[in-house]
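See structure below.
One chain of protein is taken out of this complex; the other chains stay put.
A and B are the chain letters, set down in written order, and residue numbers restart from 1 in every chain.
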Amino acid sequence: MARTTLRSMLLAGAVALAAFPAAAQTLEVAIDGSPAGLDPHIITAFTSFMVVNRTIYEGLTSVDKDLRLQPGIAESWTVAPDGKTYTFKIRSGATFHNGAPVEAADVVASLKRVLGKDIASPLASRLAAVDTITASGSTVELKLKEPSAPLLTSLATIAIVPRTFETDKDGLQKQPVGTGPFKFKEWQPNGFIALTKHDGYWQKGLPKLDGVKFNIVPESATRQVGISSGQYAMLPNIDAATALQLKGKPGVKLAETLELAYTLVGLNVSKPPFDNAKVREAVNYAVNRDEIVAAALFGAGVPGGPLSPALKDWAVDVKDFPCYKYDPAKAQALLKESGVAQPITVSMSVLPRQDIKDIAQVVQQQLGKVGIKVELKTPELGQFIQDWRNSNFDMFASTNAGSPDPDDYFYRTFRTGGSTNVFKYSNAEIDGLLDKGRATTDTAARKADYATVQKTLACQGPIVHLTYGQLFTAMRQNVTGFEIVANRSLSYLADTSAK
Amino acid sequence: MTIRRLLMARLLDLVVVLFCVSVIVFFMIRLIPGDAVAIMLGANTEVTPERIADLRHRIGLDLPIPVQYAGWVAKALTGDLGTSLWTGRPVVQEIGLHVWPTLQLTVLALVIGAGLAVPTGVLMARLRGRFADGAMRVVTVAGLTIPSFWLGIVMILALATWAPTLQALGYVPFFDDPLGNVTRLLLPAFALGLPILANLSRLVRSAMLDALGQDYIRTARAKGASERSVLYRHALRNALIPFVTSVGIMTGYLLGGAIVVEQVFAIPGLGRLILGAIAERNYPLLQATILVVTSGFVVVNFAVDLLYLAIDPRVRA
Partner (left out) sequence: MRHRLLAFATLFVAAQGLLAVFAAWVSPYDPLQQNVLARLKGPSADHWLGTDQFGRDVLSRIIHGCQASLAVSVGAVLAALVLGGTLGLFAAYYRGWTDRLVMRAMDVLFAFPVLLLAIGIVAVLGPRSSSAAIAIAIVYVPIFARLLRGPALVICESDYVAGARAIGAGDARIIFLHILPNLASVVLVQTSLLLSAAILVEASLSFLGLGTQPPTPSLGLMLSEGRNFLMLSPWSAIFSGLAILFLAFGLNLLGDALRDTLDPRLRGTS
């Protein structure tokens, strides 16, 4: 009896395989979470960004695989010498998925939509410097209140949508319309998001695929089995542990890059013991970053300073930070000097993500060795975010997305009163340098200033920067043309084919 | 007459219970720390407090909770259960999409459990004696207490090891690919159905053993009736009442178990919907989904009670 059932089960499976071969040229992608919606001006989380950025939507500018600026919907632009007027020439021949051509008016409407109060887009602060937006013919002119060096990079993340959506709150969440190589077809919440080829895409010959299907598969083992069996053709942006398990599996290949995002431990400098710069420095000496890379990242990563080594033009080599040399004795000496009562007992709030939980456990043990007793708390995500936002923590372990321009990250994180300066960090010297870096477009001068900023922040800042991990994408052997990008964008899906 | 009165009383209870459930759920989910806006914005964005206030206003979270509840009840009474926070899709539609996978999974688990229970139980009844009794007990109790999510993970591991090319995971809608749909649900349904199989096959076994010792079997045998037909008819009838009760009790287990099994096997059912809605604090969606699941549960229990009345004349008396 039992044997017959098993046999018929297997038989049914085999028949299913034979009768339904994978549809030609639709790429089956497996991702771990559902986006909260598909409106590019509302959703900002990694998963959501990954699904829509450069697949459905495009911005005025774009960023290539080396994180360098490239044209997008704007085919070219000019910046006035005072750095306060940007003029973009809109590409002719670009069309929306609904067939309408992309015009200057659409660009103006899109930017205004992001700034609109009713839409309440969280991206508005990226356009905070913008004063007026005007269209004339096929050009769009942005006048700024003050020069803003990161504006061009920011614009790559702001999707251009048809002008009819300027005041429409819900339309795009359900039925996204963009200019990207793929258009939206179907969304089964918790099941999949299906995209099909946009025939009127402005880059001739692209996309090469007929469609992309994002399958939502929360269980890591299930995704792994899926790509090994060929059910899925791509697992984008996976961590080292998963990649290690897929390495050498027949039919599977891996692409990798150093990630722009980094892991960190944040310190609340508004209360003891981390209001004391010596204690913060001691933590830096007590943390063994190489061990964290080995333990939590399976060796796939590098110790990281305030800027990702992926930002080759800006990042200072971590060898130049004295406190990056693991030295528990020095840490203990600093703790003694600081005059803070020992032993120090603090709690650490941990972002509920597996790699962060792993890192937190290693850091806990390392700090324990120099006499800082850490109690780990893993609140649920919503609670974590609330505590983080309200500066309700001694320490926290988390990850941060990183940005291709240093100003974007530094200013909001370390400037006194910065929007994500939840550490309550305030340092007049840093403030001065950040204000200067923001206002000038002279790259050499900015570079020197930001180097000073990095050196100050690395050892005594409110953030103990830990590691930059290696980011992987697993693909079936037959998938070609895809490039992995450090900011987790799947922009190269347009160039991908699967034969 | 008495039956009708009994029914009416139970129905009234049902309505009162569901109303209380709706109140509890509404307030409980709003007590969960962290609100929808904070979650949607993620851990680190450059958002200003004014923007957060705007977003809260956009989805109506800035109103006092009792006002929100009154608004919800007023709409719910007209049949409008609200819209999902961010997608703006009616929650009824979202629930509709997720009901089928769960229903299919639970029904398949029940079918596997109940279907295999009869032959397994009969087979087990053949093995008698002191050692066999103990062994049967141990095996069924083990089946009853095996954690379904662990079984699921072990099955995935086995699949990866022994049949790496078999595409038996995930979910495809029935009408897209009926065969693929059923094959992909087999593993999770088995993981979910095993405790049911263990429980029910034990019932069948003891009913069979009881029946074998009864007078009427001996009578039937003496009359020359086919032993087999008598045995099955009587034994299975005896097993029916505890069988139905167990199935009723098992529905609660199935709904709970499905939450975890769906997570492991990537099935887009109600369990995933609920966990996802909790994670993003999607209040209207969570509210309606829990209400629907709970109603389903209560109604099934009610139906089991009715069935009980129909099968067992003693309860009626």
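Keep in mind that, in the parts below, a contact is a pair of C-beta atoms (placed from the backbone, for glycine too) under 8 Å apart; a residue touches a chain by one contact, two chains touch by 3 or more.
Keep in mind that this is a model prediction, so the values were computed, not measured.
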Touch with the omitted chain, as defined above, among B:Q167, B:S246 or B:N282: B:S246
Contacts of chain A with the absent chain, listed as residue ranges: 219-221, 224, 241-242, 244-246, 291, 294-295, 352, 354, 357-358, 360-362, 364-365, 376-380, 383
Residues in chain B touching the chain absent from view: 13, 16-18, 20-21, 24-25, 28-29, 31-33, 130, 133-134, 137-138, 141-142, 144-147, 149-150, 153-154, 156-157, 160, 203, 206, 209-210, 242, 246, 252-253, 255-257, 259-260, 263, 274-275, 278, 290, 293-294, 297-298
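Throughout what follows, only the chains that are shown with their structure count from here on.
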Chain A and chain B: spacing of chain centres that average the CA atoms, whole Å: 38
List of chain B residues in touch with chain A within their complex: 32-35, 38-48, 51, 54-55, 57-58, 86-89, 94, 97-98, 116, 119, 153, 156-157, 159-160, 164-171, 173, 177, 179-180, 182-183, 186, 263-266, 268-269, 272-273, 276, 279-281
Touch list for chain A against partner chain B, complex: 1, 5, 9, 12-13, 15-17, 19-20, 34, 36-37, 39, 42-46, 117-122, 124-126, 169-170, 173-174, 188-191, 215-219, 221-222, 224-226, 228-231, 351, 379-386, 388-389, 398-401, 408, 412, 419-420
